[in-house]
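Removed from the display is one protein chain of the complex; every other protein chain stays in position.
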Amino acid sequence: MEKTSPKLTELFDRDTAVERLRQMTLLRRFEEKSAELYSATKIRGFLHLYVGQEAVATGIIPYLNPDDGVVATYREHCHALLKGVSAASIMAEMYGKQEGCSRGRGGSMHLFDAASRFYGGWAIVGGGMPLAAGLALADKMQHTGRINCVFFGEGAMAEGEFHEAMNLASLWQLPVLFVCENNLYAMGTRLDLSEAQTDLSQKAASYNVASRAVDGMDLLQVTEAARQAISHVRSGQGPYFLECRTYRFRAHSMFDAELYREKAEVEQWKQRDPLLSYGQLLQKLGCLDDAALEQLEADVAHEVDEAVRYAEAGSWEAVEDLSRFVYSET
Amino acid sequence: MEKTSPKLTELFDRDTAVERLRQMTLLRRFEEKSAELYSATKIRGFLHLYVGQEAVATGIIPYLNPDDGVVATYREHCHALLKGVSAASIMAEMYGKQEGCSRGRGGSMHLFDAASRFYGGWAIVGGGMPLAAGLALADKMQHTGRINCVFFGEGAMAEGEFHEAMNLASLWQLPVLFVCENNLYAMGTRLDLSEAQTDLSQKAASYNVASRAVDGMDLLQVTEAARQAISHVRSGQGPYFLECRTYRFRAHSMFDAELYREKAEVEQWKQRDPLLSYGQLLQKLGCLDDAALEQLEADVAHEVDEAVRYAEAGSWEAVEDLSRFVYSET
Amino acid sequence: MADDNDKRTLSYREAAGEGLREALNRDERVFLMGEDVGRYGGCFAVSKGLLAEFGPERIRDTPLSESGFVGIGIGAAVGGMRPIVEIMTVNFSLLALDQIVNHAATLLHMSGGQFNVPVVIRMSTGAGNQLAAQHSHRLEGWYAHIPGIKILAPATLEDVHGMLQPALEDPDPVLIFEHSVLYNLQQEVPAEFSAVDISTARIHRVGSDVTLITYGASLYKCLDAAATLTEQGIEAEVIDLRVLRPLDETTFLNSVRKTRRALIVDEGWRSGSLSAEISARIMEQAFYDLDAPVERLCSAEVPMPYAQHMEQAALPQPEAIVAMIKRMVAGGDGVDHE
Partner (left out) sequence: MADDNDKRTLSYREAAGEGLREALNRDERVFLMGEDVGRYGGCFAVSKGLLAEFGPERIRDTPLSESGFVGIGIGAAVGGMRPIVEIMTVNFSLLALDQIVNHAATLLHMSGGQFNVPVVIRMSTGAGNQLAAQHSHRLEGWYAHIPGIKILAPATLEDVHGMLQPALEDPDPVLIFEHSVLYNLQQEVPAEFSAVDISTARIHRVGSDVTLITYGASLYKCLDAAATLTEQGIEAEVIDLRVLRPLDETTFLNSVRKTRRALIVDEGWRSGSLSAEISARIMEQAFYDLDAPVERLCSAEVPMPYAQHMEQAALPQPEAIVAMIKRMVAGGDGVDHE
């Protein structure tokens, strides 16, 4: 993993720097609200939170073009938000309302949005990777210039589908960026209990895929690496594997008793909260004062509240429509 | 790949040296006869020949203990012969007779023999690897001191099952020797069209598995490496990956028109025929004279003829027994 | 109930866990392997506590590698162990299907009887928790198509506890499907569970007017419906298949010959569900005993939607069972088919 961070001023102008803080704040507050609503049984099924990992998606997705594709997992609220899916339609989806981005049929784990080219929201670990490579093949064959970015956890790398997708993407030089969010655990299974080789860049090398590992708690490192990785992929040099070392602060899902890790370990990682540390950096650099920060929080709170209002006001799909969308309506 | 061969005299006493030639000759003649019998429609289904690759199995299997397990593919006549399955019972199997080693239910692709711990004969590419790792887990948990050896082609390495089995075997330090018979083609697909990374030892490294690549046409190189690999595995140091670079002289199966490779390429490899070159070496070293060689060929021919006689004399299983062996008879 | 010395109240989860613990104690060759069975405490907390009791060799957490560790379980079984492989849910078992169908189910036959595969594979199944299309399959009836494996669907605490031991003693691969909505089910059970078989169906309720054939969590919907029907003068006989392969057809055929009417309630998708096989067998062997066509109530043929009202609409419900049976008993051709 890289040791030093690039300078903020080399990466961002002031507005962009503040915008990143706003984005990470939105992700955090949106998910905190979701957890609350889960407890209130407004949201059901499984709910997997991204809290602690925000710097990863925030460092990458803004550097994709609007028509690039993103494929994610069941832990994807934040990826969807960053790709342009509205907070309101995500919240409505989690309520199961037909105003949701998947019409209430997908729920938290299956967010989809054609307009922003957000391709899910997949809950079979590893299953999204071949799909992302396939989108990339379509882009390559159609010379669209688009690239695709797929997010997955380090646990997914033990699946055969990772192996097959990486090899095919490299063999065919497909424009796909593989982002491993290495948060050290797959449910309760620590990396060293899941991978015989914990240096994940060696895996990328075994497919002849260029790679880099960065501190996923550091927005600046992620940003700099993402820009390089994206330009590698977009310039036709084939796939790229970006490992972001991060940590999830909360349980795997709302059902997890967290028996497998020490509270102290969690606390230690929380010291490196990307939202706090990035916010402090901005203040230190004078990019925003207390008032501006307050305003930012208020704006975000308003957006989240509006999302909840929208979800609450949404409607239930008619039961008569149950058998729609099994096959296309022609 | 290693460049130099060990000296024969460092590996073998005279009898062993000659025995290896007898073994390779038996493999070759047995399969030549099988091809003939296939054309005569005595053998049916698929028939995959090992001709050209004999030095691989001959360099390895004799160094396993009788109670070690061997798992192989559909190209496994020779592995079965070397592990101790009789030529007669293999031939009867290919005839579909109940005297066959799998009672006529398996055919060429599914040879099995409990007595010699020959665990198949599997025809789903990659499918035997988890099984071999499982046998190894059983041996480890039962402290038997046994090891297991699984043979597969380089084409199988693109399968997810290779990835999962290698990682698990390494993670749990299972006593299993993975032998890749890299004959450059998977049916008609050349290695570089199947693997983005053609240096296969990099793949072993990505699972933290010790590995070595040898010239699979050179019995001495294979032998020396096999002994080292086997002692690594047997001493509890975990799995080992041995790549043997070889070539199949004949078509993939009896249905293959060989459109995908040049005749000249095949001819060039045939210059390195392991049976011929090893035989010449023995003669040069004075290990056997023309008369002894003639006798060896005659003995082998007799064994093959006896196998055919046995198969011809065999009987058909009663149709009433069709539904046996779906579930155990208790 | 707590005040009865010989009885106690337990959850299906606890009964399953007790079965595992006893199996591990009974035979050293038994071990449990699967994703998060150990340190996490088990996805549905079934195996909670076992790691501390039996250690990581026998309570073996696996990486996300369904095909790999199922195949390893098969190999370990051939090698003399008695593995219990847990696949977290049936949905993920599709990644291991090659090992189950092409390998475990064929080895005994392909080897001419030489190598049997005494592996037990447990997994959760079922819908009803708003987990949407990729986490709600009910494929146990679909698995029952495959010769060479046996399929169990324990619906009661007695069965989820008791089926494990005969499954481990069985020389061939046995798949056990635990319905996830049952884990929280509480039932009164004896202080010591008694042994059960893995070959017969069970009549849960005797009746004379119609036979209700079901398995898994739908058992309780059928019993509910039967209770409602009895108030209306209709006595339903309720059969829990328990074993989906090989089917105990004698039990349901005898019942249908008695009641002359049958409804099969199957949480699987209707087309090609196990309910079809049962209907076909009744057709073939009890046609002349029927007073009305055999009917089926199954799940709607849609990937499971997330929204609760839609999910519930997709699943068989007691009200629909009652309505169908009333029409069947009233006679005539009154049942609608989409």
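We just call them A, B and C in the order they show up, numbering each chain from 1.
In this section, a residue touches a chain if its C-beta (ideal position, glycine included) is under 8 Å from a C-beta of that chain, and two chains touch if they have at least 3 such contacts.
Model, not experiment: these values are computed from the prediction.
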{"item": "Chain not shown: contacting residue from B:S194, B:S211 or B:T246", "value": "B:S194"}
{"item": "Given C:T62, C:Q165, C:T251 or C:S275, the one touching the chain that is not displayed", "value": "C:S275"}
{"item": "Of A:G59, A:G100 or A:G155, the one touching the omitted chain in the full complex", "value": "A:G100"}
{"item": "Residue among C:G38, C:G141 or C:P318 touching the omitted chain", "value": "C:G141"}
{"item": "Sites on subunit B contacted by the missing partner chain, in the whole complex", "value": "44-46, 93, 96-97, 102, 104-107, 109-110, 122-127, 155-156, 158-161, 186-190, 193-195, 256-257, 259-260, 316-317, 319, 322-323, 325-326"}
{"item": "Residues belonging to subunit C that touch the chain removed from view", "value": "67, 91-92, 94-95, 97-98, 101-102, 105-106, 109-110, 132-134, 137, 141-142, 144-148, 245, 247, 268-269, 271-277, 279-280, 282-285, 287-288, 290, 292-296, 301-303, 305, 333, 335, 337"}
{"item": "Residue ranges of subunit A at the interface with the undisplayed chain", "value": "69, 98, 100-106, 110, 112-114, 119-122, 124, 127, 129-139, 141-142, 160-161, 163-165, 167-168, 171, 324-330"}
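Please note the rule applied: only the chains that are shown with their structure count from here on.
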{"item": "From subunit A, the most remote chain by mean C-alpha position", "value": "B"}
{"item": "For subunit A paired with subunit B, centre-to-centre distance based on mean C-alpha positions, whole Å", "value": "47"}
{"item": "Averaged-CA centre spacing for the pair subunit C and subunit B, given as whole angstrom", "value": "42"}
{"item": "Two or more partner chains touched - positions in subunit C", "value": "62-63, 65, 67-68"}
{"item": "Residues of subunit A touching at least two other chains", "value": "158-161, 193-195"}
